[in-house]
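Reviewing the structure listed below.
Entry: subunit A
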Amino acid sequence: MYYIALSVLFPILTGVYLLVRKEIKNRKSLLIQTGIFLVITTVLGVLALCLSGGGILTPFNLTDRLPILFKVDEISILFAVMTMVIFLCAGFFSFIYMEHEEKEKRYYGFYLIVFGILLALCFAGNLITFYLFFELLTLSSMPLVLHTGSREAIMAGLKYLFYSLSGAYMALFGVYFIERYGNTLTFSTGGVISSQAAADNTGILLWIAFLMLIGFGVKAGMFPMHAWLPAAHPVAPAPASAVLSAVIVKAGVLGMVRAVYYIFGVSFLRGTWVQTAWMVLTLITVFMGSMLAYREPVLKKRLAYSTVSQVSYILFGFSVMDAGSVTGGLLHVLCHGAIKAGLFLCAGALIYKTGKTRVEEFRGAGKEMPVLMWCYTILSLGLIGIPPTGGFISKWYLAEGALSSGLSGFSWIGPTVLLVSALLTAGYLLPLAINGFLPGADYDYGSLKKKEPPLLMVIPILVLTLLSVVMGLFPEPLIHYLSLIVEKIL
Partner candidate 1 sequence: MILLVIFIPIIAGMLVSLIPFQKRSHMEIFLESAVVLNSFLVGYLLLHRPDHIITLANFTGNLSIGFKVDGMSIVFAGLISVLWPFATLYAFEYMTKEKHERIFFTFYTMTYGVTLGISLAANLLTMYFFYELLTLVTVPLVMHTLTREAILASRKYLYYSLGGAAFAFIGLIFIIIYGSTTDFVLGGVLDLERIGERTNVLLLIYVIAFMGFGVKAAVCPFNSWLPDAGVAPTPVTALLHAVAVVKSGAFAIIRLTYYSFGTEFLRGTWAQTVVMLVTMFTIVYGCSRAVKETHLKRRLAYSTISNLSYVLFGVTIMTPLGMVGALTHLTFHAVMKISSFFCAGAIMHQTDRHYVHELDGMGYKMPCVFGVFTVSALALMGVPGLAGFVSKWNLAAAAVESGSRIAYGGIGCLLISALLTAIYMLSIVVRAFFPGKDFNMAALEGINDPDWKMLIPLFVFTILILVMGLYSAPAVKFFNDVAAGIY
Partner candidate 2 sequence: MGANLFANYGEAVAMILFGIGFGNLLLQSNLIKKIIGLNIMDTAIYLFLAEKGYISGRVAPIIVDGVQSMEAYINPIPSGLVLTGIVVSVSVSALMLSITVRLYRRYQTLDLDEISTRLKREGL
Partner candidate 3 sequence: MDFVQNFPAVSILLCLFGGIISSGLRGKTARYVNRGLLLVVTFLSLCTLCYTLESGEAFVYVMGKFPAPWGNEIRAGMLEAFMAFFFCIIMLLSLEGGKKKLVEEVEEEKVFLYYVLIDLLLASLLALVYTNDLFTAYVFVEINTIAACGLIMIRQNGRTIEAAARYMIMSLLGSGLLLLGICMLYDLTGHLLMSNIKDQAAMLYASGQYRIPLLVTIALMSVGLAIKSALFPFHAWLPDAYGYSTVSSAAILSSLVSKGYIFLLIKIIYRVIGFEVFYDSRIIDVLFAFGLMGMIFGSVSAIRENDVRRMIAFSSVAQIGYIYMGIGMGTQAGMAASVFHILSHAATKSLLFIAAIGLTDVSGGSRKFIDLTGGAYRNKWAGVAFTVGSLSMVGVPLFSGFISKLLFAQAAVQNGTKMLPALIVLGISTVLNAIYFMKTVIRIYTPVEDSAYESVTFKNMKLYGLTLICFIVLNVFLGVSSQPIVDLIERGLTVFS
């Protein structure tokens, strides 16, 4: 089970190595190195997942009461798998994409570090470990955001940094209290709050819970602390933004899941004002996100906004705390991961090829690069939630869970909001596809020429598209697995 440690340390160390070593002359060797590192990391990760069944690894103690410990449970597996897949795809994609950017070495270095830290987050076995890597994640992913080094990028990077840190500190505030009122900091299904403390200081604990939700919510781009996301994601290089909005925001989700289901415990929170507030916030975010996305002309920004709203779908699912909805939430974690990563890569490819950024400029793109556009279309359909894609299944579960949850009001408000925002999603994703394929009569077909992006770019996108479709076509095993998890944690 030392594979855990390996899978965490290896990418971090290699990343550091890339950072500190001096410039590599020919680009190819750098790429090869990076590729090897990525693959090895993934292998290690998989090994960790398979071989260390529930074992606990404690490298050392921060203080006598604060052990750093890793362990692998279902949630970790779920998130880890997603992370690895997306990192591989985005990684290979960037081999082409990053050609024209400067300081590639730095980019790959931090890319690897972030990879390692994300794995660590998935494997984190107690709150303090989680917090540690949560903060490190912020610090190490910031360079990806401000990689291009334009003034706008740097500002966005700082914004990202300070938002996430403030979130992290809110979470830390909670950690302090849990360390006092909880039996332990180790994640354990059903919560760790000692019933005694829970009875005595319910009020303060609820506030703590709320704070932690907001805190982790920052990373997940939940209203009211979402403002950094639309600023930060678009300025990053496309593969980076793919990783950011597909995986890194999920770190926030993971944090909330851990806090709610493994620290406070559903029984403690269900029916309290915290749950209500949480649901309200998520719904607001869902709607607002899609609304803003709908009015956003720049493609990547639009996708970023859509991330805001989609992630809150997931959060809504968790906030309902009903078997169905939670299943939906978990499922949507995967789907949205795959889809959004795919979409960003598509956007990246489009920009790489055409150099344009605004949605209406891509007229006829479908004629020029059909494969890419088809992928885009399918992925969009998935995000909207149209069968036979994964998005449909997950949203179905979400809505159904909300309806069956028996929460007065939300049981129907929730689904409606989801539906509306689904329509909006259609509204902001499809136009590009439509323009792409049906540029309209006045479009001069003479000028267009086939310019599919190189394979190394297309394959990752294809993989992700495939994944999203597969999840839609054969969901049963997945659903089954998820329902097992849900039974455990509820």
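The set was built so that all candidates are chains of the complex that A comes from, given by their letters.
Basically, contacts are C-beta pairs under 8 Å (C-beta built on N, C-alpha and C of every residue); 3 or more make two chains touch, one makes a residue touch a chain; residues count from 1.
This one's a predicted model, so the numbers in the text were calculated from it and none came from an experiment.
Contact annotation for this complex: of the listed candidates 1, 2 or 3, subunit A touches only 1. Every residue of subunit A that touches candidate 1 in the complex is listed here, in rising order: 60-64, 66, 102, 128, 131-132, 135-136, 139, 142-143, 146, 148-151, 154, 157-158, 161-162, 165-166, 169-170, 172-173, 176-177, 179-180, 204.
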